[in-house]
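Every protein chain except one is present and positioned as in the full complex.
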Amino acid sequence: MGFNIDKIRADFPILKRKVYGKQLVYFDNGATTHKPQQVIDSIVDYYSNFNSNVHRGVHKLSVEATTAFEDSRKYVAHFINAEDDREIVFTRGATESINLVANSFLSLINKGDEVLITSIEHHSNLVPWQQLCEKKNAKLKVVPVSDDGNLDMEFLDNMLSEKVKIFALSHISNVLGTINPIKEIIAKAHKFGIPVLIDGAQAIAHLKVDVQDLDCEFYCFSAHKAYGPMGFGVLYGKKEWLTRLQPYQYGGEMISSVSLDKTTFNEIPYKFEAGTPNVSGALATVAALKYIKNIGIDNIAKYEDDLLEYATEKLLEIDKMRIIGTSSEKTAVISFLVGDIHPYDIGTLLDQMGVAVRTGNHCAQPLIDNYCIPGTIRASFAVYNSKEEVDYFIEALKKSLAMLA
Amino acid sequence: MGFNIDKIRADFPILKRKVYGKQLVYFDNGATTHKPQQVIDSIVDYYSNFNSNVHRGVHKLSVEATTAFEDSRKYVAHFINAEDDREIVFTRGATESINLVANSFLSLINKGDEVLITSIEHHSNLVPWQQLCEKKNAKLKVVPVSDDGNLDMEFLDNMLSEKVKIFALSHISNVLGTINPIKEIIAKAHKFGIPVLIDGAQAIAHLKVDVQDLDCEFYCFSAHKAYGPMGFGVLYGKKEWLTRLQPYQYGGEMISSVSLDKTTFNEIPYKFEAGTPNVSGALATVAALKYIKNIGIDNIAKYEDDLLEYATEKLLEIDKMRIIGTSSEKTAVISFLVGDIHPYDIGTLLDQMGVAVRTGNHCAQPLIDNYCIPGTIRASFAVYNSKEEVDYFIEALKKSLAMLA
Amino acid sequence: MTIEEKANSLVEEFQMFDEWMDKYSYIIELGKEMPLIDEKYKDPQHLISGCQSRVWLYAEMKEGKIVFTADSDAVITKGIISLLLRVVSNETPKDIANADFSFIEEIGLKDHLSPTRANGLVSMMKQIKLYAKAFQLKNSN
Partner (left out) sequence: MTIEEKANSLVEEFQMFDEWMDKYSYIIELGKEMPLIDEKYKDPQHLISGCQSRVWLYAEMKEGKIVFTADSDAVITKGIISLLLRVVSNETPKDIANADFSFIEEIGLKDHLSPTRANGLVSMMKQIKLYAKAFQLKNSN
């Protein structure tokens, strides 16, 4: 399929929005993406036509909803090339997926053990491990990042050992855009028998994810950052690992049988899905992934790369421009500062002109502290952004800088 | 406002649905209710007009979404008459709300302490406490139920003591429909300083809930059982209790500041809301609660009571009818058996005639075991059900029984 | 008759029914017939855990063929079991292992055998295949 940006933009109703009378230019896709009509329609269709609680229902609606729900699991498995759809656990989002694994590792970590993360992690892939280590008197070790935004591989090599019980790192940094060489890192970790969890929150909408090729033990993402609904996420886990882990929450379909003395838990993946599942969320997530599939993830990656290159060039023409994160392997995320102007000031003025960027520490405070900066301005792109929008943004930025000069 | 059933039914698009060519009669509302157009519209409106990640964003969409999100919290607080909107924690559902509290009680329970529940609890309000007790070597005590479906208050009185660290019970039984006298029970528990958690999953859409009047420490419910979206729920907790409890999941807005050495958590309620919140879920939940408010919860209760009475009378005309749960205080939930016909057989034939009921143990296996039955057939009503539907159901039931005779 | 032939004849038989009521009445009738299993095998060991209706399944080899007997506490489930067994019982392990159960769909009972239906039938069908494979393996040793 050819890549038709106008057609794509037309799929997203919110892009017609005006703010302060100006056309919205939305570059805060790292925080959340907008939803195409297809995703919105899938929610309307579900609630209007076959809404029901799932599993164990004898009536038609319940059978339909359950079938659709389990088909979603199959589709997600297919999308990330999992071997088996029982390896797909539905959660509320990437944060919950990570917390689930960290919590279930409570029984697998002992005093003196090590947990490895990197210094570019989002709080959601940092604090759960920090708290786990605190509870179990284990050691949190942190792979440092170089100035250009790449992980320091020499350090990393030295930090791998049999003492490490799990290595959790992001596929793509939400601040720097760096694509970590995770396939290589996973292979290194496996040499020491270390299971690896990949936080794919920033990756799933931007590049091909193949969990079998990566060979990671766990992979997590949120639907809302991939054109899908809020309140829905995925945890992929290798069968043997999911089987090994303890349940996290109790109640509903995760139970096989209960008496007041004893409870038997259901099989994977159900044993991790307590309570009534979010059927609408699953279906809308599939609608989003199908939307991506339909355009083609490689087409998306190529298009966003072009945008990145174009925007980077334009930005670098600006005096005192400082781009944070200059890895040669990065996705369409640009964090920057101009001179010593506070990011909040630039963000505020851009907003007045209709341009939505994110400013601040992007929930990665240790990383920001590492660079000794007050935060950054972050422009992050999605498939519906255009060069015209980049041009407008650059103009608006220049205007802001003039005002602040 | 007068109660106009035709107008109400017209609000629910799914009610036009046919199954096997027959008009759907949906009596599985205890499992999940359908959604009025107003709720569906609120989701469409959100994603089409002001979708954004919330908190900390400097741009207009983010401010709008955040304001709407926090206004939802205020509305929910108002709806259940909480003293302060910081007492409202947004979760994925009742099950998660209960798990959150049970998990946070890990540090408040010691060996030999007691946790009190009742024998009519849904698995979601049973297994979390059972597992907590197992982990901490505490004792799970269970208040028995009498044959009519009322809690045995004499037993209850004898089981209250200073040893009990928390008492978790349902407002309304999802199998029996019994409305427990929770205000009285809470007052009794408080005499021994016992905090009380109320599982309100089956109550919120059916009767007035006033947490200050009840004086419970915690109250939980799911939106999807109250005309709201799937994947969204509420935990109400008294300020001093929420403040006292440890966070449950880590990452995102629940963090105040992070360094690699130390993390400071945010204030209530944020410290319990890890990860990107489900803004759309919050708004759609408010749309659902407003829908209830608009009709008037007392009007709803009255209407459903009439339905209950009408259906009960009609059912009792059937030979060998055995209604399980005959408390004088009950909501519109009827569990029944006919002779020794297996519930699955009746459910299957009703389904063929377009009538959706639930059969089985309704995730309350110990309760079902208590009655020594293979499960029940459960018809549970919502505001959009009608006497005509009850008539059709009774006819269909009679036809089923004739076929099975 | 081969498994396929038996399945086809079943499908034909069901084509007679225009009305769902007739179809279910027939299934219920089948379900009401004498227990399809020796009472002594209705024990936890032969119980297939389905959520709602309980299903017991017993298999034995007789003259190179597997004979299945089964039961359920729900009459409709039992009726469907009796249809299933009519097709697959008394066949060789190999034939059973390779059997195609799609006739269930053709006779309009698909919903009952959807994996989402917690009536024990899906587990029973899995169990039938497992038995067949186990006996196959045993024979080949």
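Side notes on the structure shown:
Going in written order, the chains are labelled A, B and C, and every chain counts its residues from 1.
The criterion applied here is as follows: a contact is a pair of C-beta atoms (placed from the backbone, for glycine too) under 8 Å apart; a residue touches a chain by one contact, two chains touch by 3 or more.
No experiment lies behind these values; they were computed from the predicted model shown.
For the chain that is not shown, the touched chains among those present are A, B, taking the whole complex. Residue A:345 is the one among A:45, A:85, A:152 or A:345 that touches the chain missing from this view. Among the residues B:44, B:58 or B:203, only B:58 touches the chain that is left out of the figure.
Within the complete assembly, residues 54-56, 58, 60, 62-63, 66-67, 70, 256-257 of chain B touch the chain that is not shown. The chain not displayed touches chain A at residues 20, 341-345, 348-349, 352, 359-361, 374-375, 399, 403-404.
One rule holds in what follows: only the chains that are shown with their structure count from here on.
Centre-to-centre, using mean CA coordinates, chain B is 38 Å away from chain C. Mean C-alpha positions place chain A and chain C at a centre distance of 46 Å. Shared contact sites, meaning residues of chain C that touch two or more other chains, fall at 51-52, 118-119. In chain B, 20, 344, 348, 359-360 are the positions where the chain touches two or more neighbouring chains simultaneously.
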